[in-house]
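Take a look at this one; I'll ask things after.
All protein chains but one are shown at their positions in the complex.
Moving on, here comes chain A:
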Amino acid sequence: MTKTLLTLIATAMLSSTAIAAEIKPALVYGTGGKFDKSFNEAAYNGAEMYKKETGTEYRDFEPTSDTQGEQAIRNFASKGFNPVIAVSFAWTSAMEKVAAEYPDTKFVIVDSVVELPNVRSVVYNEAEGSYLVGLLAGMASKTGKVGFVGGMDIPLIRKFGCGYAQGAKSVKSDMQVFQNMVGTTGAAWNDPVRAGELTKNQIDQGADVIYAAAGASGLGVLQTAADNKKFSIGVDSNQNHVHPGSVLTSMVKRVDLAVYNAYKDLAEDKFTAGVQSNGIKDGGVVYAVDDNNKALITPEMKAAADKATADIIAGTVKVHDYMTDNKCPL
């Protein structure tokens, strides 16, 4: 009896220490840089959120090349940081190597899948989120023409564009969707001027809602749309505040939650490896509504978006994911 009691107490104590465990978190950004007002900044916000809540300091690093990214992930792991989070698909092969070298360290990769027992892969269904904002764009458009400006021409960004086009065409099947990419190099994530030029071009062709999925380049899209009194749609972070009244909504990818949850889960000893797929159902991708754009989203638009959300969750509407077959059915 006493023995069982002691064991119970011991287990209770053990688990309580586990809850209060101190972690030494690290974060490696994509090459776009920390303050891109978009993808990387969302990760930064997640880490800051955790720091504010728990007082746990974290270390971060902004690599400039693939070799540096791998070095940074390995450096963090070898110095005892745990968990090590790498945001961006660019670190896939680096993660495969380093995670195998440090099996006791927990790793998280965002936007890609690494199949190792100590890696959590967080992916998002951007096609679904883009479908919703495409739907809103289609309803807000008076000309029947909407635009999409992507960053670098890679499958991930085509996935955004493809989901968006499907959403817009669900409103009106003859909806015209212009699609342009800023460039073919990493510089495309950080070229607001060229993004702005592409936007101007699409506006000249009649587009009146333009969706930007282009990292820091997207700021050029938002700016140009605001200058021309048209609507724009932000991406990754909530960008509604950038040009209130002109940014129709933002397709928010909750990368901040991915980072925050990973830290929290490890501190509470609840960390799980494997693929975490976040779609509309799990609140991983949402369209942002706040005080800045409340007036722009009419009750009909909201109703249509809610219905589409329900349909996607129920499975009656299937949004085609470009990356499954590298094709867009439109």
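As a working rule, contacts are C-beta pairs under 8 Å (C-beta built on N, C-alpha and C of every residue); 3 or more make two chains touch, one makes a residue touch a chain; residues count from 1.
Here is the rule we go by: contacts and distances are computed from a predicted model.
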{"item": "Among \"ABC transporter ATP-binding protein\", \"Cytochrome c oxidase subunit 2\", \"Simple sugar transport system permease protein\" or \"dihydrouracil dehydrogenase (NAD(+))\", the UniProt name of the subunit that does not appear here", "value": "\"Simple sugar transport system permease protein\""}
{"item": "Residue, one of A:64, A:205 or A:298, that touches the chain absent here", "value": "A:64"}
{"item": "Full-complex contact with the absent chain, from A:82, A:112, A:202 or A:278", "value": "A:112"}
{"item": "Full-complex contact with the absent chain, from A:23, A:47 or A:90", "value": "A:90"}
{"item": "Residue in contact with the excluded chain [from A:226, A:273 or A:323]", "value": "A:323"}
{"item": "Interface with the undisplayed chain - residues on chain A", "value": "33, 59-68, 71-72, 74-75, 89-90, 92-93, 97, 101, 111-113, 152-156, 183-186, 323-326"}
